[in-house]
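I'd like to ask you about the structure that follows.
Omission of a single protein chain aside, the complex is shown with its protein chains in their original locations.
Chains: A and B, in written order; residue numbering restarts at 1 for each.
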Amino acid sequence: MEHTSTLEKILRGTAITLVILFFMFPIFWIFLMSFQTNETILRVPPSIVFEPTLSNYTALITGKLDTAAGTLEISFMKNLWNSLFLSTASVAVGLVLGVPAAYAFARLKFRGSEDIAFTLLSFRFAPPLLVLLPLTIYFQQIGLADTYIGLIWVYQLIVLPLILWIVRGYFEDIPADVEYAYRIAGHSWGATFRKIALPLAGPGIAAAGLLAFIFAWNNFIFALVLASADKQPVTVGALAFVTASGIQYGQVAAGIVLSILPTFALALYAQRYLVEGLSLGAVKG
Amino acid sequence: MSLQLIDIVKSFKDDVVLDGVSLEVASGETLVLFGPSGAGKTVLLRLIAGVIEPDEGSILINGENMDGVEPEDRGIGMAFQNFALFPHMDARANIASPLTARRESQTGMKRRVEEVAKLLKIDHVLHHKPKELSNGQKQRTALGRALAGEPKILLLDDPLRNVDAKLRFEMRLELPRLLKDQQATVIYVTQDYKEAMALGHRIAVMSGQGIAQIGTPEDIYLAPQNTAIARLFGDPVINLLDVVPERGAEGVQVRLSGTPVPLHQGHAASIGHDCVLGVRPEAIRFVDADAPGSFPVTIEAETPLNEKTVTLAITEKKREILISRPSGTPGPDRGQAHVAIDAGAALLFDRATGNRIAPASAAAKGEPA
Partner (left out) sequence: MSDATMNQKPRRGFRVSRGALPYLLSLPALLTCIGILIPFFTAVAYSLQRYRLSQPWARKWNWGENYLNFLSDPAFWNTLKVSLTYAFLTVGLELLLGLGIALLLQKRTRFNNFVSIMLLMPLMTAPALASLMWKLMTNPGFGILSYFASLIGLEDFRWASDPSTAMLTVVLVDIWVYTPFIMILLLAGLRSLPQQPFEAAALDGVPRLFVFWRITLPMLTPFLLTATLFRVIESIQQFDIIYAMTQGGPGDKLTVFQVEAYLNFFQSTNVGRSAALLMILWAITYILSNIFIKNWLRLRERQRGEA
C-alpha cells in the first residue's frame, strides 16, 4: 500500500465522504426536523439554521396535540409501549423456547433433527403474508384476533429461527468434552446444561436476544395485518400518524427519532455480534 | 472395582472403530491402552465413561451391566487429553466439581480439594481460571478433578500428551505412586511406549478395530504378537531381518552374512520357510573377529541417546542394523567391526503374516492370548 498516489487518496476520500453523506444524511435531516416547527420546516429554501424547540417531543409524550382545529389526541406513547412490550415478550418467549431447542439440535443430534432445524429456518424465508392472511381468519375463530398473545405467537416466526440458529452455533462451539467432564464428575444432564452450557454460550444467547429484539421491533407486516390501533407498534402507528389531519411534520420526525433510537442503541451495544446475527450464524464478524 | 467389556462394537456412520472388543480389568489394576491415534482408544474410554453408547456388547462394572446407566451414575473419574477444564470456573471449582455433585459439606470439600492440590503441587494456583494456568498446571488440575471424587475407576486419556518433555518425565515417575495410592482401577491411554511400560500392570495394544495383544509389559516387549507390535515397543526400533531358517551343525540356525547364527531349537518347524528375524538393538554386541557367531559389519554412524549409544551398521549383504550399547562402554572404531547376536533374545516371525512364531517348547509355557 506504500504506492498509494495522492490522486488515489483523493478519490478514496471523496468516495467515503459521498458514502457517509448518502447513508447518514436522512438520519441527520430527520433528527433536525424533529426540533423544528412547521413554520421552519416549510421554509424555502430549507436551512439548517433554526430555533430548536422541544415542543414536538413534549406533544408526543403528553399525547396532546394543539392544532388550529383544536386539541388532537395522539397515541404515540401507546405505540411505543406496544413496541417495547411486544418485542420484549416475543424475545423472552423465543429464548425460553429456542435455547433448549438449539441445545438439542447442537448437542443431542437425533433422528430428523437436521430436517426439523431446516424447516424452522425455512420459515425465515417464506412470504409472511402466506401465513398471516389465513391466520387473520383463524385468529377470529379462536379469539386471538387483536390480542398481545396472538401477536407474540406470530412474532416467533422471526424471533425463533434467529435465536435457534445463532445459539446453536454457540453451543456447538463448546467442546463436547467439557460437558462430558462435568457429567462424569457426577452431575445430571440438567445441571450440565445450567452450569456449563448456558454460562459458556451466555454471550451468544444475549446477542441473539438483542438481535431478535431489533428484528421484532422493526417488524411491520405482522402488526399491520393482525393488530388494531391500540395494539399497534410504532412501525404501524407512525404510518397512521403521518396521515392524521393537522399533524405537524416535526412531530412525525420526532416520532421517527423516538422509534429508531432504541434499535440504534442496541445495535451499537451488540455490534460485535451483528454480522453473525444478520447472516443467521453463518459468518463471524 | 473390576471392569469388563464384552464384545463391544462401535461405529460412526459407516466407519467401524471397534469390532468385538473384549477386555477384563481387575480391581486395582492399571491397564494401559496403547496404540496409534485412530485405533479407538479414546472411543473405548468414552464408552466406559458412558458419554457414548456401544452399538453392541456390554460394559460391566463390578459385574453390573452399565446399559442405560448415565455417566454421572457410574462412579468414574476421567482426565481428558485436551484437559476439558471448565473455562468459567477457577482451578478450585474445577477440582471440586465431583464433590459438589455429591453435595459434600463446604469444609469437607475444601479439605479434599486442598489435599489433592497439594499432592499435585498446584495448591498455589487454585484461584486461577484455566486460561491463566500453564499447560502443566492445567494438566494437573484435570488430573486433580479426576482424582478428587476418589473414583473407583479412573480413566486417563493420554494426560501427558500435551505437556512439555520435562514435566512428562517427572509425571511419569510420580504417576505410578499416585495411582497406587488411589487404589483405583485405572485405564490409561497413551501413544508413548515408555509411558505404557512404566505405568501398566498390563498393556493392551490396539490396532485396526480391536485389541491386537494384551499382556504384561515384559510379555509385550519380549514376545510381541507380530512385527508391527515389535516395532511399536523399543527405542531404537527392533531390527527385522529377512531370513530362512535351516538345519545346521548345532540344530536350527539362520545365516547372517554367511555366518550361522543358532536359533531356539523349538523353531525346527520353520526350517525352509520365509521368516523375519527380530533382534532388539541391545541384543547385538560388538565382539572380536574370532568370537563364535560373529559377523563383520561396516559402521555408518553413531548417535548417543542419553544412557545409551546407538550405532547404525551395514552388513555385507547391505542390510542396515541398529546396535545399542550403554553409553561410556567401549565402542567400535570407524570402519569395520564385528558383531554377534544374543541368540536367546532373537524372535522369529512369519514373513507372510508378520505373526511371531513361538518356539515349540516355549508354546506351552504361557503364551499370551
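The rule is short, and it goes like this: contacts are C-beta pairs under 8 Å (C-beta built on N, C-alpha and C of every residue); 3 or more make two chains touch, one makes a residue touch a chain.
Predicted model only: the values in this text are computed from it and were never measured.
Asker: So which of A:24, A:54 or A:229 would be touching the chain we can't see?
Answerer: Touching the chain that is not displayed is residue A:24.
Asker: What does the interface between chain A and the hidden chain look like in terms of residue numbers?
Answerer: 1, 12, 15-16, 19-20, 22-24, 26-27, 29-30, 33, 41-46, 96-98, 100-101, 103-105, 107-111, 113, 116, 118-123, 125-135, 137-138, 153-154, 156-157, 160, 164, 169, 172-173, 175-177, 189, 214, 217-221, 224-225, 234-236, 238-239, 242, 249, 252-253, 256, 259-260, 263-264, 266-268, 271, 274-275, 278-285
What we mean here is this: only the chains that are shown with their structure count from here on.
Asker: How many Å are there between the centre of chain A and the centre of chain B, using C-alpha atoms for each centre?
Answerer: Taking the mean C-alpha position of each chain, the two centres sit 59 Å apart.
Asker: Tell me, which parts of chain B touch chain A in their complex?
Answerer: 46, 49-51, 70-72, 74, 76-78, 80, 82, 84-88, 97-98, 100-102, 145, 149
Asker: Going by the contact rule set out above, which residues of chain A touch chain B in the complex?
Answerer: It comes out as residues 175, 177-178, 180-189, 191, 196, 199-200.
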